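Of the protein chains in this complex, all but one are displayed in their positions.
Per-chain numbering from 1; labels A and B assigned in written order.
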Amino acid sequence: MRLITNIEDQKTMTGNAFVCPIPLEQYPNVLLAHGGGGKLTHQLIEKMFLPEFSNSMLGARHDGAVFDLPASKLAFTTDSYVVQPLFFPGGDIGTLAVNGTVNDLAMCGARALYLSAGFILEEGLAMDTLWRVIRSMALAAAEAGVQLVTGDTKVVDRGKGDGVFINTAGIGLIESKAAVSPSSVQPGDAILLSGDIGRHGIAIMAVRQGLEFESTIASDCAPLSGIVMSLLASGIAVHCLRDLTRGGLASALVEIAETARLHFEIEEAAIPVIEEVQGACEILGFDPLYVANEGRFVAFVAPREAERALEQLRAHPLGAQARIIGTVRDDNPGLVTMRSRIGATRIVDMISGEQLPRIC
Amino acid sequence: MRFIDEYRDERAARHYSHALGRITRKPWTIMEVCGGQTHSIVKFGVDELLPPAVTLVHGPGCPVCVTPVELIEKAMEIASLPNVMFCSFGDMLRVPGISRDLLAVKADGGDVRIVYSPLDALRLAMDNPEREVVFFAVGFETTAPANAMAVFQASQRGVHNFSLLVSHVLVPPAMEAILSSPENRVQGFLAAGHVCAVMGYTEYEPIALKHHVPIVVTGFEPLDILQGIYMCVRQLEQGRAEVENQYSRSVRREGNLPAQKLIRQIFRVVPRKWRGVGEIPQSGLGLQEAYAEFDAETRFGVAHHTADEPEECISGLILQGIKKPHECPAFGARCTPEHPLGATMVSSEGACAAYYQYRRPKNHDR
Partner (left out) sequence: MCLAVPGKIVSIEGTDPIFRCGKVNFGGIVKQINLAYVPEAKIGDYVLVHVGFAISTVDEAEAQQVFEYLRQMGELAELEEKQ
């Protein structure tokens, strides 16, 4: 099998009928033995993982990846991915597993370099499904400019897993001098949002059993390192970054407000929501503020830099819909409030549990 | 989105607010009946735009909140049965019975599913003939046409593994009960717009007459509610007590006749117990004899439970508009959405939940 060495190759390959390298007639499903450390595990690694993520560290086939790093501050993060369904419009668990960790590093102001991936597979998982997930991860890694250098696979009994669970951990280099964290947020800071909200959560809902609807909404899952690095490189004083995930814009803001012990005031009319997301939220009774995202972030910048930061974000394809959505105040520490569309103010708080579709 | 965004216009909202300020000369207490209206008011902050003399109190129009504990216990018992696929609207899943909720039953292995429509549950029954599919039919009159159709189609198609656990309640008897209570302070009503889209509003005319209260059929967007309040206050200031229709784009006086016809065919009026309030005669819907085979209560012969609310819970007073959530000593302290004492805190339509979500001053109690 030819080693895949660049993004163009990978993209062409996906277009063709690129065949799963594990002989499906022989092993149509993942068996316990595939996690046992013996011949079948070896086959899985050699035929499926190694060629997809090919790099010299993985190729060394050692217990761990060994590498040099420039003398620099590092960022290190980990996340686990258990999404159901595994495949949804705009992505799958593999794309999430790579981008999620890349994005967490970006939020620390770090450019992601290396990822690890741990797989927990459920006995009986279709081998072809695993193959599709691996392919997605390889594509996502190439797009994000990151290498997967070490990994692990285990298989659990049928019924003890949900198809696939993936954990990824990542190391990144912090390139800017600024301390990007909630503690750096200042009263007066402008709050910027990189784009419209709610696509990922609604894309998942559209394929969730019992609630199906037709829509063209795709998850916004994307690597944010590029847009973040260009923001930081522009010299703008960025105080804090946070990517929006489960819990949506609201949860991200509340978490930062509580850590920073400051008050955030946002403007409902400034928050972009595309019409289809609004339509889905209306019929399900959801508040877009709490719907999951996978390719959006908020940035806290010094007020005098707000306009420049906005321009910088909008110059990048992922930031075309960026807006300034609010300001930071020093009254009422830990509170997030929102001026509603009709000009009244309400509190924005975390909700307990996930939003459920309602009729009332 | 058309017919939604226009009614969230800030300038128009300010105009209504100023207009209300101009005509309000005396203090008035108005109740919005529907939980969806409460949600909208608190979420958009409509009450911030009202003159101080106008007090809004929140009514019992939350079918989730008023479903009796006994029925939730029955639901959980049925959902726990091995062959049952228990289908429900999302609203009901976190409502506590005596000690747990349907989500807990799901966690314990019960097959509990969220559906968008009762027809989805019927579809599940048809696709899974070896399972018993039960649908938790909760709602006011707005939902009755949908539930009626599910039973009707099941009957027409000969689907025998499908049944409904019925918890339907009716609005006019609840309004009557509130107005007849000696502690009543409500002087005018915003009637539930979507209930009236189905039932029309002729039933409210005798109520307005008997109790001399203006009743304005009102929609759910901020401008609808503001206009509804304006029309109500104008009546009150003029000493009138009529039924008016603010929500004329979707509501006609006679309502939806085909829907009413099927409701009458499938359901009959029965007494119902309202959680936190007690039994109100003629205030609910139950299946007609002819459709008794689709009644989950008889099909599963579930035991009769009685349960009292925790003593501290004043949801009954909240539902009748006698107290507001922040007037409850347990509010935000011993009673939160994470550990609710009563249903008004659990359902997102419940007044207590709405206040907690959008209004609670930060207590830093995390």
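The criterion applied here is as follows: contacts are C-beta pairs under 8 Å (C-beta built on N, C-alpha and C of every residue); 3 or more make two chains touch, one makes a residue touch a chain.
Owing to the predicted nature of the structure, the values given are computational and were not obtained by experimental measurement.
In the complete complex, the hidden chain is touched by one of B:Asp120, B:Glu203 or B:Glu297, namely B:Asp120. Of the candidate positions B:Met92, B:Val105, B:Val195 or B:Cys352, contact with the unshown chain belongs to B:Val195.
On the side of chain A, the interface with the absent chain consists of residues 213-217, 274-276, 278-280, 282-283, 285, 358-360, using the contact rule stated above. Interface residues of chain B facing the missing partner chain: 1-4, 6-7, 12, 15-16, 19, 22, 34-37, 39, 61-63, 89, 116-120, 139-143, 145-146, 149, 152-153, 156, 192-195, 197-198, 220, 223-224, 227, 246, 248-252, 256, 258-259, 262, 349.
Rule of thumb we're sticking to: only the chains that are shown with their structure count from here on.
Inter-chain centre distance (chain A to chain B, centres taken as mean C-alpha positions): 38 Å.
Listing the residues of chain B that touch chain A in their complex gives 1, 4, 8-10, 13-14, 35-36, 39, 42-49, 62-64, 89-91, 93-94, 113-116, 120, 124, 139, 143, 222, 337-338, 347-349, 357-360, 362, 364, 366. Contact residues on chain A toward chain B in their complex (touch as defined above): 209-211, 258, 269, 275, 278-279, 282-285, 287, 332, 334-335, 340-347, 349, 351-353, 356-360.
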